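The complex appears here minus one protein chain, its other protein chains still in place.
Right after this comes chain A.
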Amino acid sequence: MSEQNNTLPVDALEMIYDELASAIDEVDKEATALFLVKLVLLNAKTIGSAETLREHIRIAKQDF
């Protein structure tokens, strides 16, 4: 995946790391997947590129 100019800086990534973890803890366990899918859809809107999203899906499916 190509590096983009607007790549999240490490300190911001660390903040989001904590905030996302806490948010997952806050929603009902059975709603975890729903929460994450909603998040992806919101991100999808902002990213605005089906190609990038497809690439993200491919990468996320790896290495379980």
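Just so we're on the same page, a contact is a pair of C-beta atoms (placed from the backbone, for glycine too) under 8 Å apart; a residue touches a chain by one contact, two chains touch by 3 or more; residues count from 1.
Here is the rule we go by: contacts and distances are computed from a predicted model.
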- line: Of "Peptidoglycan-associated lipoprotein", "Nitrite reductase", "Phosphate transport system permease protein" or "FAD-dependent monooxygenase", the UniProt protein name belonging to the chain not shown is "FAD-dependent monooxygenase"
Statement: Sole touch to the unshown chain from A:15, A:37 or A:59: residue A:37
- prompt: In the complete assembly, which of A:29, A:45 or A:61 touches the absent chain?
  reply: A:45
Field: Residues from chain A at the interface with the omitted partner, ascending
entry: 33-34, 37-38, 40-42, 45
